[in-house]
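Below is one structure, written out as C-alpha cells, with a few remarks after it.
What you see is the complex with one protein chain gone and the rest in place.
Chain IDs A and B follow the sequence of writing; residue 1 opens each chain.
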Amino acid sequence: MADLADMQVVDKGLEKAVAGLSEERIQEVIGSVLSQAVAGRLKLYLQTCVHCGLCAEACHTYVSRDKDPDFAPVAKVKDTLAVMLKKKGRVDAEFMKNAARVAFVECGGCRRCSMYCPFGIDIATMIMTVRRICSLLGVVPQYIQDTTNSHSATSNQMWVQPDDWIDTLIWQEEDAQLELPGLRIPLDKEGADVLYSVIAPEPKVMAQLIANMAVVMNVAGIDWTMSSADGWDNSNMAMFSGDLEIMGRIERVHWERALELRVKRMVMGECGHAYRGAVYDGPKWLGWQGPPLPMIHAVELYYDILREGRIEIVDKLTEPVTIQDPCNIVRGSGLHEKLRYVVAALCDNVVEMSPNHEHNYCCAAGGGVINCGPPWKLSRLKSIKVKAQQLGRTGASLCITPCHNCHHGIEDIIGHYQLHMRTSFILELLVKQMKMPEGVRG
Amino acid sequence: MTRSASWSWETGSRTLADLGELRAVHREVHEPAVSPDGERLGVVVVRGDGAFAVAENGELWEPELERAWHLRYTPDGRLTALVRIDDMWTVAVDGEPWQRRFPFVWNTGFSADGRVIAAQVKEGMEYTLCVDGQLWDRSFLSLRSYALSADGRRAAALVQVEELAEADTEKFAQGTWSVAVDGEPWEQRFIGLWSPAISPDGEMVAVQARTDRFEYTIAVNGVPWESRFACVWEPSFRPGGAGPLAPARVGSTWRLMEEGEQLWATSFVQLWHLRFSPAGERAAAVVAPEWGRFTVAVDDRPWGCTFGDAVLPPVFSPDGKRVAATVGHRRRWTVAVDGQVWEESFDMAWMPVLGPGRGPVLAKVQRGGEYGLAVDGRLLSQRYELLWDPVLSPEGDKVLLRGVQGGKYVRRVVPTGELR
Partner (left out) sequence: MYDFVRGPLVWIALLVFVSGLLLRLVWMVKTVRRDPTVLPAMTLRHSLRSIAHWLIPFGSRSMRTRPFFSAMSYAFHLCLLLLPVTVMAHSVEWQQSWGIRWWSLPPRVADGMTLLVILAGVLFLLRRVMSAEVRNVNTPLDLLILLIVLGPFATGFLAYHQWVDYQTIIVLHIVSGALWLITIPFTWLQHMFMFFFSRAFMGSEFGAVRNARDW
C-alpha cells in the first residue's frame, strides 16, 4: 500500500504538467528514451531480475515505512519502468504522475539496493531513466524544477547574482582576516595548484564555510584560488531532475573554468551529489571517460593535509560523535576510511552507526529528494525513520555530515524525530580545533 | 599582430620591476599582470587595513583605494582595475577612476583593438552594462554575460527582462530572457540564452537559445534558426563569412552547423571550441571521435592521435597553415601540432604560440611548481617564478619573454634561433 497522504500531496509542478499531457506524447517520449543506447542495459536487467525481493531490505524507505512492499526497489521499478516497457509506452498522464512521485520522492538513487541484489542490478539507473522520461514530459516536482531553472539561467543552483557571489568572497575574506591576518582568497589565479569550488547554498546561506575553508587553505599553505566567474558552483540538480542537457552544460562550465585557469586539480567542499555530477555523470554525458582534471573531495583534502602534518589539531572533542557516510562519496567513491581518519583526528569518542561504510543508509535528502521541496518534506521524513533509529542508538550528541544534503537531511531528521543531537560539517570543527600560526589566536 | 610591430624588438633584457622590493615595503603583494608589450608590470599591493594601491613598474597609482582587484591590461596596453573608493566601486584605467561609481562593477572586457572598455554594473537593484564609463539607458533584472564587437562600437548582453516570482516554473518556461544590443532588448523571449557573439562587421548578434524545455537553436538578431536541436554550443563567426557557425546535438552526437545546415559531414561524440584561421578559410574544433577520446578536427578531418583527459581550444598559426592545441592525457599536459604530439609532457601547459612559416612552436609550461618555456617540445633550462605567454615578433624571428626570476620582472627579447 502506497502512503495515502503522499498520494494526496499537491505539487504544482506535477499537477499542471499532467493536466495537459496527451497519451500520444507520453508514448512518443517513452519510445524515444527506451530506444536509446543506455536502455538496452536496463532491458537486460529486467530480463535477469528473478523477482526475489532481496533488494527490499536494502532500501531505507521500505524499512522505514514498516516494510510496505510498495517501497521495495523492485516494486518501484515494477510500478514505473517495467510497465512502460511492457505497454510500449501506452500509459496515461495519471500513471506518469505516480511514476514521478515514485522516481523523484521515493528513491534518491543511493544505489544501496544494488549491493543487496545478487545480480547487482542497477536499479538506481532505472529510476533515473524514469526521471528522464518525466522530465522530457515536464512532469517534475516544482521545486527541483526551479533549481534546474536556476542552473539553466545562472549556472548556479540558487539564482545567485554574479555580484552577490563576488561580494560574498570579498566579505568572507575580510571576515576570515579577523581570524588570520594576511589571509587571502585569491581570485582567478592562473596556474594555481587548486581551484576550490562550492555549492550555491554556501554564498546564499552558509557563507562562513567559505571563510572557514580560506583559513584551512592559508594555514595549510596551499596554492589555491577561487573563481569570480561562473563555474564556481559545482552543484547539479539538473542531473537529478532528468534535464541532462542542462546537467552537461553546467558541468562543462565548471570544468572549463578550471581548465581556463590551468589549475592542477579541483577541490570541492563537503557535498556529495556535486562530487557525483562533476566526476561521473557530467563528464560521461560530455564524452569524457572521467573528469579532465583530478577532483578532490574536501574529505580527501583534509586527510592529505592532516597526514602530511600541514595542519595540526590541538583540541579534540570528547563528546560522543557519530559519522554519516554520504552515499556519493562512500558508496560512490570509497572515501569512508579517509573520512574516519579525519574524524578520529578531531574527536576522541566516535560511536559508529550500524551498518556503515558502503552499507550506510542514505539520509533521504540526497538524489534531489530534499530539493523536491516543502510539499514532500513529511513524506521524506517518514521514509527515513531507520536513520533516526540508527542515530538514536549511537547516543551521540553530534553527527558529522561531510555533505550538504546529508547535513540538511539529518537536521530535519533530528527535528522531526526529536533527537538530542546536532550536526556539523568537518570544516566547522577543523577551524575551531586546529593550531593557528603563532601569535594569531589565544 | 600588426600592433606588436611598434613594440621594441631590440634583443637583450631589461629589469622593469622588483617584486621583492614591493614585498619588503608593503604588507601584501598580489598576483601581478603584465602588459602585452612586456614594458609594464602592474600589481595590487596592500599597505594597511583597507588601504590598497596598484603599483606599476614599482610606481604607485595616485588614488587611495579601499580595495583593488582584477588587474587586466587592455590589448593596447592600458592597465585596468576594479576598485572600491568610499564604499562604491568603479573601474580605474591607468590610475584614473571612472567618474561614475556603482554599488558593484565587475567583469571588465575589452574590444579587440583595446580602445573600448566595458564592465557589468549593478545600479540600485538592477543590472546593466557600462561602456567606457557610460551606462546603457536601460537596466535589467539580471545581466549575465556580454560581448563587444571587434571595434567596440556595439555590445550585446544576456538580460532578464521578465520578473520571476520564487519557484515560478511556469513563467520561466514561457521565457524570461532576452538579448540587449547596445541597451535595447530584442522583442523575443527565451527560456535560456548563452554566449553572445557579434559578427566581425558588428551587424549580427548570435546566441545559443533555448526555445523550449528540450529544444535549442542559434538565434541571430532575435530570429532563431529554423532547425531545432537537442542542445547547442557557442556560435562563432568566420572571418569574412556570413552567418554564424555552431555545434549542435542531433540524437546523441554533435555536428557542426552553419546557418542551420550541417557543414561537416562527420558527427562526433563531442564537438566544441570552434576556431578559424585568421583569413577564415579554415576551421578547427575540439572533437571526440569516440567516447572518452578527444582530438582536434581541422575542416572535418580529425587528427590521428587522441587524448583522454582533454584537448583545449585549438589555435591557428598567423598564416593559417598550422594548428596546435594544449592536450591532456593521463594527468600530464603537453602540446600537439598538426597531429604530432610533443615528446615531453608537463604538469601544465598553456596555449601554444605559433609564428608564420615553419618557425618554432612555443608554450609556457609548468613543472615542479616552476614555470618554463617549451620550444618544439623541449623544455628550455631557464626557470621562472612567474611567466607570461611568449610573444613572437611579426616576422617570427624574435621572441618576447616576460617573466619573474629572483623576484625581479625581466623583459627579454631573444632571437628565435638562440632558443635552442
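Rule of thumb we're sticking to: a contact is a pair of C-beta atoms (placed from the backbone, for glycine too) under 8 Å apart; a residue touches a chain by one contact, two chains touch by 3 or more.
Treat the numbers as computed from the prediction; the structure is a model and nothing was measured.
Colleague: Since one chain is left out of the picture, which of the remaining chains does it touch in the full complex?
Modeller: Even though it is not drawn, that chain still touches A, B.
Colleague: Among A:W171, A:Y280, A:Y341 or A:Y417, which one is in touch with the chain left out?
Modeller: Of the candidates A:W171, A:Y280, A:Y341 or A:Y417, A:Y280 is in touch with the missing chain.
Colleague: Among A:Q177, A:S197 or A:S333, exactly one should touch the missing chain; which is it?
Modeller: A:S333
Colleague: Can you list, in ascending order, the subunit B residues touching the missing chain?
Modeller: Subunit B touches the chain not shown through residues 269, 290-292.
Colleague: Can you list, in ascending order, the subunit A residues touching the missing chain?
Modeller: 37-38, 40-41, 43-45, 47-54, 56-58, 62, 67, 69-70, 72, 74-75, 78, 114-122, 280, 284, 289, 330-335, 355, 358-359
Convention: only the chains that are shown with their structure count from here on.
Colleague: Roughly how far is subunit A from subunit B, centre to centre by C-alpha average, rounded to an integer in Å?
Modeller: 32
Colleague: Name, in rising order, each residue of subunit A that touches subunit B in their complex.
Modeller: Counting only subunit A, the residues touching subunit B are 12-13, 16, 36-37, 136, 138, 142-143, 145-146, 149, 152-154, 161-163, 166-167, 170, 182, 184, 186-189, 191, 228-230, 243, 245, 248-249, 252, 259, 262, 264, 286-289, 292-294, 373.
Colleague: Looking at the complex, which residues from subunit B come into contact with subunit A?
Modeller: Going by the criterion above, the answer is residues 27-28, 30-31, 67, 69-70, 103-104, 106-107, 120, 122, 127, 142, 144-145, 160, 166-170, 172-173, 176-177, 191-192, 194, 210, 213-214, 216, 230-231, 249, 252, 269-270, 272, 288, 291-292, 294, 308-310, 312, 328, 331, 347-348, 350, 366, 371.
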